[in-house]
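The complex appears here minus one protein chain, its other protein chains still in place.
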Amino acid sequence: MEQELIWDLEQEKQRIMVHPILGRIEKGRRVKFTYDGREVEGYEGEPIAAALKAQGVMIHRYTAKKHSPRGIFCAIGRCTDCVMVVDGEPNIRTCITPLREGMTVQTQYGVSAEPFENQ
Amino acid sequence: MPLPERNDMKRYDLIVVGAGPSGLSAAIEASKRGVKTIVFDENARPGGQLFKQIHKFFGSKEHKAKIRGFVIGQQLLDEAGKAGVEVVLNATVIGLYQDKEIVVKTGDTVHHYKGDSIIIATGASENMVTFDGWTLPGVIGAGAAQTLMNLHGIKPGKRVLMLGSGNVGLVVSFQLMQAGCEVAALVDAAPEIGGYGVHAAKVARTGVPFYLSHTIVKAEGTDHVTGVTIAAVDDHFRFIPGTEKHFDVDTICVAVGLSPMSQLLKMAGCRMSDDPKRGGQVPIIDGHGETSIPGLFAAGDVSGIEEASSAMIEGRQAGIYAAEFLGFISKTEMDNGEEKLDAALDGLRQGMFAPKNRGKNIEKTEEGIDISRNLLCRGFIGDDEIERFPGVTHKAGVHPVIECTQNIPCNPCQDACAMHCIMVGKVITALPAVDPSLKCADCGMCVASCSGQAIFLVNEDCGDGTATVTLPYEFLPVPDEGTRGRALGRNGQEVCDAEVVKIRTSPAYDHTTLLTMSVPKEFAMKARFFKANA
Amino acid sequence: MNTLSDRSRDIGEFVSQPGDEMIICRCEEITKGEIRRAVHEGMFTMTEIRRYLRAGMGLCQGQTCSKLVKGIVARELKVSPADLEPATSRVPMRPIEMKVFANENEDEDE
Partner (left out) sequence: MISYKADVIIIGGGIIGCATAYYLAKNNISVTVLEASDYIGNGGSSRNGGGVRQSGRDPRELPLVMYGIRNLWPHLSEEIGVDTEYHQDGNLRLGKNVHHREILQGLTDRANKVGLDVRMIDGDEVRKIIPYLSDEVTVASWCPTDGHANPLTTTLGYYKTARKLGARFYTGVKVMELRKVKGELRRVLTDDGSVFEADQIMVAAGYESRKLLGSVGIDVPMTRSLLEALVTEAEPHMFDQMLGTADADFYGHQTKHGSFVFGGSSGFEGFNKDNGTPMTSSITAPAICRGIMKYFPDLADAKIVRTWAGWSDKSADGVPVLGRVEEVPGLIVACAFTGHGFGIAPAIGDQMAKLIMSGTTDIDISALHYDRFKAKI
């Protein structure tokens, strides 16, 4: 069972390169997108949340009332805890929204991309 | 009166909502009988839970036993394709209205469809349990972990604590290790393991500690999970002071049961009942899966939580019932179709974990053997208990040792042994017995075919003071032959030094590597896992 | 009349307990204490709790919290959860943009 790693970027440690049962995990094209203003990369078609998790991103939003951090919880589009502002639209469920080239993904503060202090 | 300008409503003989195991199976059986069928599924890929289940299924050959979930999913897709079933993906059914009308969102459009009959097969979603810090990023459902690993190829975390010892908690713990994550512990407030003993055993022997009668006190971390504290609970589930234990983890998986996603049925006005045995809010259905609304059926987990295998059979039945309801087949044709499926379904609903036995305190196996208490309370069979089971025999040379001690409907091991050393018999919940008089060919097929990874090939005395133990190994990296390390016992503790003497892989083993290690012969009946030296 | 009919039924005064601060409805950030207090203020059913506190009215429409809320309300009323009515479910099953919900073009056959 050969075990060749495609690439070894430090922040990609969260990705499973070769799985003992599923073998090599095929991915779409590698694409660029922006996360909170920074340019990052992921694979086209994988959920936005997966691309972010590969970068070690855990916090997707801060809640409206208590400003508490939230992230992936159900990963199947039910609990809406993983919502972020995508291309300017808030409350987008990132665990089921496929990543596209050039998407702008922003941490959501309450219901907007503006941090609480300037809301 | 402004009449909305909308031309004809698209109408189908049968609409199936959900392209998972039960939905696809229903569509197949109906289409095979001439019913014009369309299936809608909100996900990008069909197959529902099947494509997240990478373990080999239980049951008998007709239940597709020893085949991995996602392979069954693919087979189901091929079968649906051949049967001419139209499957529409990324199609969210946002409403089930009166007159069996649904509104489906695809892309940025909504479409109205009506079905002369509708089968709801929307499955289940995960239950939640609250503890201090449960809303922190890093606390996820076990199903969520499965989705991330097996569907998206992402590790849910580096070091994980699993809460819940039902089949999902056990299976996902194993899958976390397969994905390269470390499982710090498996915790459950219940005093006994909820899932299959074999699933627990294959986790325990890798060294994962089990903490039953424990639950989470607090998930630590300000922005995301950085640790967790558990503590023992009394039989009223109250914490016992002084029993706190801390683990440094970045992820907590919650596997505390599933609830049927029966909202569409409730919305349509079906009579519902809140049945804890079935997992919560379920439609009241007759023997045919028909709800209180004629022509509206429910199949699979949405009408009662069971395994994917039963969901597929229920789906096939619902497809046949719908075909009869629509007049495509006669009542007698329906009944003939049913017999085989009823028997198959009934076959699955036997044994210690059958719905009818839920909550019962089972002391002895069907064979009258005391069950392994240690397995239930600590996740592994005690050294003093293993000898009393029919799968454990002793003889010179290599022979199978089957550590399968609970009556579950499963018999692939019987068919795997060409030399007929292994016997389950007609009742597939019987414990597999080994006939020591027959010669074992050391082919390894039984080890690879066991869905519960409970079969080992042991040569208790190679003549030079050593013994060999061949075990199923489904992790990466696979150690090379000659690798030195430690052998772990059923309880995951190190028992002795060990050396890998043989590694066998073969398509017939379906991604289960057979690892043979040499150990001092006195540990032949203790050494059950291998850990290479760091 | 069932056990929940008489809204003057004595269920005792609201007494705060440890754990009242626990968030139960994750979308609307409703705590266990708020739910318990509402029961003692007369909200004996899931529907009244939802309308009074918004628990179950958030983006996920109660899919995550309704079972938890039901357990808390049942315990406070000293009845079994099965005695409480199920959370109502309504269209849409998932949040849907207004422009999509409005876009019923039935003509193109995909």
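As written, the chains take the letters A, B and C, and residue 1 is the first residue of each chain.
Please note the rule applied: a residue touches a chain if its C-beta (ideal position, glycine included) is under 8 Å from a C-beta of that chain, and two chains touch if they have at least 3 such contacts.
All of these numbers come straight from a predicted model, not from anything done at the bench.
One chain is not displayed; in the complete assembly it touches the shown chains A, B, C.
Touching the chain that is not shown, out of C:I30, C:L59 or C:L77: C:L59 (per the contact rule at the top).
Within the entire complex, the positions of subunit B that touch the omitted partner chain are 1-4, 6, 95, 97-98, 101, 103, 110, 112, 267-269. Hidden from this view is one chain, which touches subunit C at 1-2, 4-8, 41-45, 47-48, 51-52, 54, 57-59, 61, 85, 90-92, 95-99, 101-104.
What subunit A contributes to its contact with the hidden chain is residues 64, 89-91, 110-112, 119.
The rule is simple: only the chains that are shown with their structure count from here on.
When the interfaces A-B and A-C are ranked by C-beta pairs in contact, the top one is A-B. In this assembly, the C-alpha centroid of subunit A lies 30 Å from the C-alpha centroid of subunit C. With centres defined as mean CA coordinates, subunit B is found 28 Å away from subunit A. Of all residues in subunit C, those that touch two or more other chains are 23, 26, 63-64, 94. Within subunit A, contacts with two or more other chains are made by residues 68, 70, 73-74, 77-78, 81.
Residues of subunit C touching subunit B in their complex: 22-24, 26, 32, 63-65, 67-68, 81-82, 84, 86, 88-94, 96-97, 99-101, 103-107, 110.
Residue ranges of subunit A in contact with subunit B, taken from their complex: 1, 3, 13-16, 18-23, 25, 27, 45-47, 50, 53-54, 58-60, 68-78, 81, 95-96, 98. Residues of subunit B that touch subunit C in their complex: 6-7, 10, 42, 92-95, 97, 103, 105-106, 108-112, 125, 127-128, 130, 132, 134-135, 259, 261, 263-264, 266-267, 272, 274-276, 280-281.
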